[in-house]
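With one protein chain withheld, the remaining protein chains of the complex are depicted in position.
A, B and C are the chain letters, set down in written order, and residue numbers restart from 1 in every chain.
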Amino acid sequence: MKKLSTLLICILIEVSLFAQTPHGHSHSYDRVINFPDVPGYQVLKCDFHQHSIFSDGSVWPDIRVQEALKDGLDAISLTEHLEYQPHKDDVPHPDRNRAYELALGYAKNHDLIVVNGSEVTRSMPPGHTNAIFIKDANKLLEDDPIVVFKEAKRQGAFIFWNHPNWSAQAKDGVAKLTDMHRQMIKEGLLNGIEVVNDVTYSDEALQIALDNNLTIMGTSDIHGLIDWQYEVPHGGHRPITLVFARERTEKGIKEGLLEGRTVVWFNNTLIGKNDFLVPLIESSLKVKEASYSNKTSIAQIIIENVSDVEYVLENKSSYTLHGHTDLVTIEPNTTTIVDVKTLDVLDAFELKFKVLNAVNAPKSHPEISLQVNIK
Amino acid sequence: MKKLSTLLICILIEVSLFAQTPHGHSHSYDRVINFPDVPGYQVLKCDFHQHSIFSDGSVWPDIRVQEALKDGLDAISLTEHLEYQPHKDDVPHPDRNRAYELALGYAKNHDLIVVNGSEVTRSMPPGHTNAIFIKDANKLLEDDPIVVFKEAKRQGAFIFWNHPNWSAQAKDGVAKLTDMHRQMIKEGLLNGIEVVNDVTYSDEALQIALDNNLTIMGTSDIHGLIDWQYEVPHGGHRPITLVFARERTEKGIKEGLLEGRTVVWFNNTLIGKNDFLVPLIESSLKVKEASYSNKTSIAQIIIENVSDVEYVLENKSSYTLHGHTDLVTIEPNTTTIVDVKTLDVLDAFELKFKVLNAVNAPKSHPEISLQVNIK
Amino acid sequence: MKKLSTLLICILIEVSLFAQTPHGHSHSYDRVINFPDVPGYQVLKCDFHQHSIFSDGSVWPDIRVQEALKDGLDAISLTEHLEYQPHKDDVPHPDRNRAYELALGYAKNHDLIVVNGSEVTRSMPPGHTNAIFIKDANKLLEDDPIVVFKEAKRQGAFIFWNHPNWSAQAKDGVAKLTDMHRQMIKEGLLNGIEVVNDVTYSDEALQIALDNNLTIMGTSDIHGLIDWQYEVPHGGHRPITLVFARERTEKGIKEGLLEGRTVVWFNNTLIGKNDFLVPLIESSLKVKEASYSNKTSIAQIIIENVSDVEYVLENKSSYTLHGHTDLVTIEPNTTTIVDVKTLDVLDAFELKFKVLNAVNAPKSHPEISLQVNIK
Partner (left out) sequence: MKKLSTLLICILIEVSLFAQTPHGHSHSYDRVINFPDVPGYQVLKCDFHQHSIFSDGSVWPDIRVQEALKDGLDAISLTEHLEYQPHKDDVPHPDRNRAYELALGYAKNHDLIVVNGSEVTRSMPPGHTNAIFIKDANKLLEDDPIVVFKEAKRQGAFIFWNHPNWSAQAKDGVAKLTDMHRQMIKEGLLNGIEVVNDVTYSDEALQIALDNNLTIMGTSDIHGLIDWQYEVPHGGHRPITLVFARERTEKGIKEGLLEGRTVVWFNNTLIGKNDFLVPLIESSLKVKEASYSNKTSIAQIIIENVSDVEYVLENKSSYTLHGHTDLVTIEPNTTTIVDVKTLDVLDAFELKFKVLNAVNAPKSHPEISLQVNIK
């Protein structure tokens, strides 16, 4: 199967992750999640809601670290349930920092930031919340959730509401803010909200984030295996939060989260505020070359997509296209050619697109513009 | 690489075509183009603009027949240029019906309809036109194109304008109707227009078709090999015209064309009038199963797509979705699950979508509705 | 990439396992290990050497059960180290049957046999051994290994020597029997030996098995994830022991093991005694059809391979082949055509092959015969 073997060799050429098969053949497929930085910020790939056997997960923390390395993440947190301990007969572990400390050890010789965090696991309100960047999870073992949040804050936590659309706590899947949440927001005890959790997305949670200036979060909330849950071998990916950070450090990520500088990457969809969505998309799409074919006024534009996003675009330029209707798909990590009928031969022009697989609010999509200079 | 993922899924779901390798191993990829019939009509897959060595193509007619069989087409025509004969030093062939007769012979023992046709090859106006369903191409060898069209009509032809957006005849790629075309339309000498030719699409040609009630046509205009030009092994497909016919015969196809009952299938895009687009799409998407998960008002809808189209849908229902933003992709030839937040537990409801990769007019997309009955 | 081609073919021929992606699209690759039964025996797929977090593994037992179900195994055992407990700070677990009991629970509603077992973990001699089919692992916590083996036997155990080629206990990787092992064999305290452990194979261990009538074993000894260690998405598979059983029960498997009725499946290689290898291979390869093409004495044989093995065969018939040298590859789970030059037109004949990717002793390969009857 020359074709297939060729594919694999090629992968070996570029892939950032090598697997050595038991039988000595180098195989691999590129699962590293790929996004460009944007002017002024590094774009860091983070999954801040995960579980190991130290609460109700099915793996030891080393697997979570290996998954993160395979996915090319910048930062993770193992956010074990403080109150829900189904494995406690086998894993009594008095120390609630244990999963964090183990993960920290496994990540030691790798370029992965591990953040201490815990899931405060209550019925509604407030439901489940994650406190990350904490110093000592043991001090969060208190009955009154408000006391817990205040202690977490005292330790410097960033706190976000988990799966507000969770059908176990909202039968209709509709995220609804309660007075308790409003009070927490007012007191600075709630900084973010999951708009994406695992395989679910919530328009209502996004609206709550926008209305209350909460940071837009997306997480895997993984309990089993990332590879199985998101079909990574078939090209699937876990949901992550892209944090726009001034530096690639725990401090830089925390600052980015507290200032709401995030975009969620979920099932080939981007979710965030225009301030971050638009630069991310415009940094993903580079006009590599533009020229008019011989004696025509049809401009051939070669667009390089340096991200994992298969962009689904609606043409909003005044020009019509020679090879597309108003719907243009830009495949990930490769180049796409768009032929534009500019009517006259121009030196430069702008292409405008609405990005249909990105949302800046429920049913609302960002618009981007690509500057084209004819060579 | 959605095209490749599509291929993969096809392989999984419906391997309808096996190839026996020279070395005896059964391999395959499914390249048979797959569309359902619609109420009242058979949906026939046709490519009525192709070339062989009998004008300026690079293959003998048997290859065109084999390509059509591999693609599962219902009907083809080898429309050799009447006036342009670059191979004439080697292939003098006085008889302009020769390519047709040879193709007819190769198709004899197969379920493929071969239609006699010719390309009338003139500068603008009228540019290039195809006359198909003719009886004798030799009688079309006349100087005056109008005389040619009248003779073709006398023979019972369906005549359509080829690539009105061709940059060799329209530097700006913009299709423009001339007085000569208007006259031809008035006299019934022009019945259709290519909105898609090979790798190009024309919004302006679509508008001309709608304004002048011309049949919407899409063809490959293939000169080389279908497999190479449309990257069939990577999941690409040639452009075809889907004809909505009352019977699967030459007569049925001709009637369908003359009555404008067509949809063009081009680069995962459908182009046509709502009267045909909407039933085609609604016949492609079947609600296989719908149920509420335990104690919630979130309905899980299993939608089966029985076509090759990867549908790109915008949710126009009043309900929001539990796993998607307002953009929903329905992969071809497989099932997709859509979770709908109906707020109350309902017995039945309607899902409404705008189909973004289908156009019924420039920048205009059809809307479809799927009836959901909870089991 | 024959492995990948194999995967492709499996997908084509028998997609027996579907995964529902988080986002609702049906994807799959067939990882179910596929072997036919043989006359008189069911061929059961077993992996009797695995670890979970209850000794030095990285997963909770539920993952081991899910891996086994995905691989289509018939039986597994979680053989935790009795003496080696690196997780004991977090998982004190006095009860050494715990991993077994948990796995049993997770397998309850599935068609998977879970066997209680433990790894007796000593320096050489005797090195590491697995005792499976035990009743109470806690009773094996004794200093003297002979006492442990006798107690295991008292409980009805089947005992096998693990990785005798392990470089940590045999610097040269060469398995060597010690007097202690000879004594154990004499006393019936050692029933089998791993000829394959994880990614290693040992010619010397195979010779020891044959010389001492020990059951030939192959196991994964998995600590991490099967998918990663054996590159399952690329078509790799874990090593398993195929047990030839009279019934698909714990009793049937134990009887088969005690009577030495096994073949090891490792990296597209079969290892065992001819009594089991030959029927397994001959049951895998079915002559589906045989005929002479028009007016020739060249017989076209269509061979169906109903196993996962890509057979590498050397032609030992007196006839030469029309499409192959003396090396014939039979791809898994599909059909292969072999054209045989029989010189005369025969009613029936025998094809003889040496199977190069099967061994019945070091450097020794079984020969098979396929009866061909011309239709």
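Quick notes on this one:
Assume contacts are C-beta pairs under 8 Å (C-beta built on N, C-alpha and C of every residue); 3 or more make two chains touch, one makes a residue touch a chain.
Note that the structure is predicted; figures quoted are calculated from it, not measured.
Within the complete assembly, A:237 is the residue of A:181, A:223 or A:237 that touches the hidden chain.
The chain not shown here is touched by just one of C:178, C:293 or C:371, and that residue is C:293. Of the listed residues B:227, B:255, B:289 or B:367, the one in contact with the hidden chain in the full complex is B:227. Panel shows chain C; residues 1-2, 5, 8, 165, 167, 171-174, 199-204, 267-269, 271, 293, 295-298, 312, 314, 320-327, 329, 339, 341, 343, 356-357, 359, 362-363 of it touch the chain omitted from the view.
The set of chain B residues touching the chain not shown comprises 1-5, 8, 19, 21-23, 27, 29, 53-54, 57-60, 62-63, 66, 87, 90-93, 98, 198-199, 224-225, 227-231, 233-234, 236, 267.
Keep in mind that, in the parts below, only the chains that are shown with their structure count from here on.
Set against the Cα centre of chain B, the chain with the most distant centre is C. A straight line joining the Cα centres of chain B and chain C is 51 Å long. In chain A, the residues touching two or more other chains are 199, 234, 267.
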